[in-house]
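Just one protein chain is left out here, and the rest sit where they should.
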Amino acid sequence: MTLALSVKEIATKIEGQFPGSVVEPSQDSLVVDRESLFEITQFLKTSPEFDFDYLTGITAVDYYDYFEVVYHLASIKHNHSLIVKTRCYGRDNPTLPSMISLWRGADFQEREIYDLMGIHFEGHPNLTRIVLWQGFEEHPLRKDYW
Amino acid sequence: MTILNFNLNSIQYWQTLPPDWPGEFWWHWLVFTVIIIGFVLLLVMGFIYIERRGMGRMQARLGPNRTGPFGLLQPVADAIKILLKEDIVPTKADKLVHWLAPVIAFAPVLMVFAVVPFQNGAVLADLNIGILYVVAISSVTTVGIFMAGWGSSNKYSLLGAMRSVAAVVSYEIPLVLTIASVVLIVGSLSLNQIVLAQDIPFILLQPLGFLLYFIAGCAEINRSPFDLFEADSEIVAGFHTEYSGMKFALFYLAEYAEALAISAIITTLFLAGWRGPLLPPWLWFTLKVIIVFFVMVWTRTTLPRVRIDQLMALAWKFLLPLALINLLITGIEVLTLPAALPWVMILANFAIMVLLVLLWSKFFRLGGGRVEV
Amino acid sequence: MALRTEPFVLNVGPVHPSTHGVFRMRATLDGEVIVNIEPVFGYLHRGIEKLAEERTYSGIIPLTDRLDYLASMSNNLAYVLAVEKLAEIEVPERAEYLRVIMVELQRIASHLIGVGSFLNDCGAFFTPFLYMFREREKVVDMLDMVSGQRLTYNYMRIGGVSQDIPDEFLPALDKFLKQMPGFIDEYDQLLKENEILLARAKGVGILPKELAINISASGPVLRGSGVKWDIRKADPYSVYDRFEFDIPTGTVGDCYDRYRVRVEEMRQSLRIIKQAMEQLPPGAVRSEVPHLLRPPVGEAYGHIESPKGELGFYLVSDNSIAPYRCHIRAPSLINLTALRDMMIGWKIADAIIIFGSIDVCMGEIDR
Partner (left out) sequence: MKFERYGIGIAKGLRVTIKHLFHHPVTVQYPEQRLNPSRRTRGNELIWDRTKCTGCATCAKTCPQGVIKIITSVSTEENKYVVEKFEVDTGYCIFCGLCVEACPYEALFMGYAYERAKYRRGELVQANEMLGASPERRPSGYMHPEIAAQLPRQTLLLERITEEE
């Protein structure tokens, strides 16, 4: 059984490492500040204790006020998993650091989120539309798109 | 050698046929042209039928069975359909080359049959350099294929055409070398005399030669597993991607006519041509041709396709050395072995074939076992 | 004399015999060797994630059929698992077993197509493909018997399955289990040791273990690279923890390994089905679930090992009759990330079989 790690413990650990980065350690997911997102995921990936070598998936949810980007992390070695979330405010040009340097699997998923949600991932080498055509202007998965 | 039993009377038969008639040899020419065209067209249709039905059955389905009894008229229906289709020429195509290519691809194939004997002496022109003529004329098809690839102005076509040229140039060499070893035994280049010399079919005297010729022939005429020039899963349809209607029909015809030509030459060179007991010679000939073609269908059904570099490696590293060795051994045998003992030659040749194939299988590795790109 | 050469761009697709749908590879070729390749897709984009936001929870099930249309049962299962997790619904035991049987049958059917079309891409002119279609037909017959349709089964329901199996199902399944190993042997006889196939597929398109993990590959692509990671074992859903089966893995991560992993997985699926059939308990197949389900506010991620890889549904509920957000983690899409790494340096003919060995389904990539 994949062990869902206790978010509280990780939150305190990360808070020690990167003060002020954890926004809210909720029941099953770790919501972190978007400034320190990359450092935290890097720490989660590289530290031997967690060793999250497998990025199961990335997705984004539009809550009108903010976009919540959800990272499902898993470790094949330890067989445990964690959900990391970050919030990204502003509808015009929301930006987040790209995870592609940590997990190459983020490549198409980030492009898809950019395409459908309109979140920019800084550092992505080829952030273009993936399922819609290049001239398309809107981002259809946003809640205000009809 | 006793196996070289010349039947001069029968060769003179056709030469004495027409002089009483006005027009002299032109009658002979006319009759045989009609026979050849009829034979080729009919057998090509037969081949298409055999291929589609045989393949269907091997693939656990039926194959075409709607047109005519047992679907026999399917090739006719296909032909009519294909002739009625619109002839599309791509805008950027080299129009003249595009138009000329199917003609150049098809005509030489038909010309090959000029020297193939259907029965003793029944041949349009019993050239004394018959097999040389076949080798020379059959390579012209490649020009047509390359013209098609170039003229279509399509990248897939070009890739197919390039593959075709590369492969045909390579495979011509083992092909000619195996023919040479047959010619060495017979002592004549005339196909009729090659047949007449086969009291024992040369497949027994030249087992390795037959194997090499079959493989090289398959590669030359674009049959699976060497069908890379029109590999449908890779380059769509290769050189004839941009062809439709009548021109496509010509390519289609040329493809099967080539298969027929190679089958006919294999039959003539290795399977004793029209010779056989009981049945009339032309029927024997047709039967053998069909059997050879069936083997091609069988391999096509079973085998995956090789890659272009593997195809070239096979030609240069496997077929060429073996063909050379085969030629050498045949030469030694013709010189030293007494003609009265063909069975010694048969046994020796089979042993040599098995030995060589096993040995080369061990030697033969792409890039010496490295993975090459 | 130095010949001036220049690379040229070849568009493999969108309409091409071996792209398994409308998929385009923009390949830059140097002669026949691939210098650069860029996958282009989206031709089949139907906006399923957006559509799902407007449908009731049960109305999404037919939508999931249309994701990976070669493995509808698996999609159904992944979705209903996510909803059940979200709404905390108990599923009757018999339904769990039926789900396992159906999903494993579906895995066999999907792998048959995957392997068949891979071999077809290698150039074995439709023979393995048609042989495998013959067996797939038998699976489809059985799934048709249960669900009433041959492709879009729409069989799983939130809290169970739609109907109990008919009486003639179990005898048919039994017969299938007896026949199928022989047929798998036949496929192996046909091409497993074929020299040409070995030459074509061995050592071609190698995906190293570390890269496979880094690239989030899943399913046979990941296992072909030698990673023993199968969600059925790692995070057992439904009743998978009650069955004994092995995870076949490859060693090198080349096309041949992926092909072998798929064939071996079919055998393992037969094992699972056999055990599930023996343990199948009587009882109800569906628990009482309100027609218009309103799950509590929250989110759930349900994932299964679909034939193509890890298929996950991430659902966010706002206590209405439709999900607030429904994200689909499509294995085919993510497995495609590896495409470029595997293909560069190989020839165009290899590119086709590498793409075939990933075994993608366009319905899932574009969604």
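To keep things simple, chains are lettered A, B and C as they appear, and every chain counts its residues starting from 1.
One rule holds in what follows: a contact is a pair of C-beta atoms (placed from the backbone, for glycine too) under 8 Å apart; a residue touches a chain by one contact, two chains touch by 3 or more.
Small disclaimer: the values here were computed from a predicted structure and weren't measured.
**Student:** So there's a chain missing from this view; which of the remaining chains does it actually touch?
**Tutor:** B, C
**Student:** Given the contact definition stated above, which residue among C:50, C:99 or C:138 touches the chain not shown here?
**Tutor:** Considering the complete complex, C:138 is the one touching the chain left out.
**Student:** Touching the absent chain in the whole complex: find that residue among C:6, C:193, C:244 or C:288.
**Tutor:** Missing-chain contact among the listed residues: C:193.
**Student:** Can you list, in ascending order, the subunit B residues touching the missing chain?
**Tutor:** Within subunit B, the residues that touch the unshown chain are 54, 56-62, 65, 298-299, 301-303, 306, 310, 313-314, 318, 357-358, 360-362, 364-366, 369.
**Student:** May I ask you to list the residues on subunit C that touch the chain which is not drawn?
**Tutor:** 55-56, 58-63, 65, 127, 131, 134, 137-138, 141-142, 144-149, 152, 154, 162-163, 166, 168, 172, 175-176, 179, 186, 189-199, 291-292
Following the convention adopted for this analysis, only the chains that are shown with their structure count from here on.
**Student:** Closest chain to the protein's overall Cα mean, using per-chain Cα means, please.
**Tutor:** The most central chain here turns out to be C.
**Student:** Report the inter-chain centroid distance for subunit A and subunit B in whole angstrom, where each centroid is the mean of the CA atoms.
**Tutor:** That gives a centre separation of 62 Å.
**Student:** Using mean C-alpha positions as chain centres, tell me how far subunit B is from subunit C in Å, no decimals.
**Tutor:** It comes to 44 Å between the two C-alpha centres.
**Student:** When the C-alpha atoms of subunit A and subunit C are each averaged to a single point, how far apart are the two points in Å?
**Tutor:** 25
**Student:** Touching two or more other chains, which residues of subunit C qualify?
**Tutor:** Residue numbers touching two or more other chains: none in subunit C.
**Student:** Please output the residues of subunit C touching subunit A within their complex, sorted ascending.
**Tutor:** Residue positions touching the partner: 41-42, 45, 47, 49-50, 211, 213-217, 227, 229, 234-236, 241, 301, 303, 310, 312, 314, 316, 324-325, 327, 329, 333-334, 336-337, 366-367.
**Student:** Which of the residues in subunit A come into contact with subunit C in the complex?
**Tutor:** Interface residues on the subunit A side: 1-2, 53-57, 59, 61-62, 70, 72, 76, 79, 81, 83, 103-109, 112, 116, 129-133, 140-141.
**Student:** Going by the contact rule at the top, pick out the subunit C residues touching subunit B in the complex.
**Tutor:** 8, 10, 16-18, 32-33, 119-127, 130-131, 134, 190-191, 194, 196-197, 199-200, 203-204, 345-350, 352
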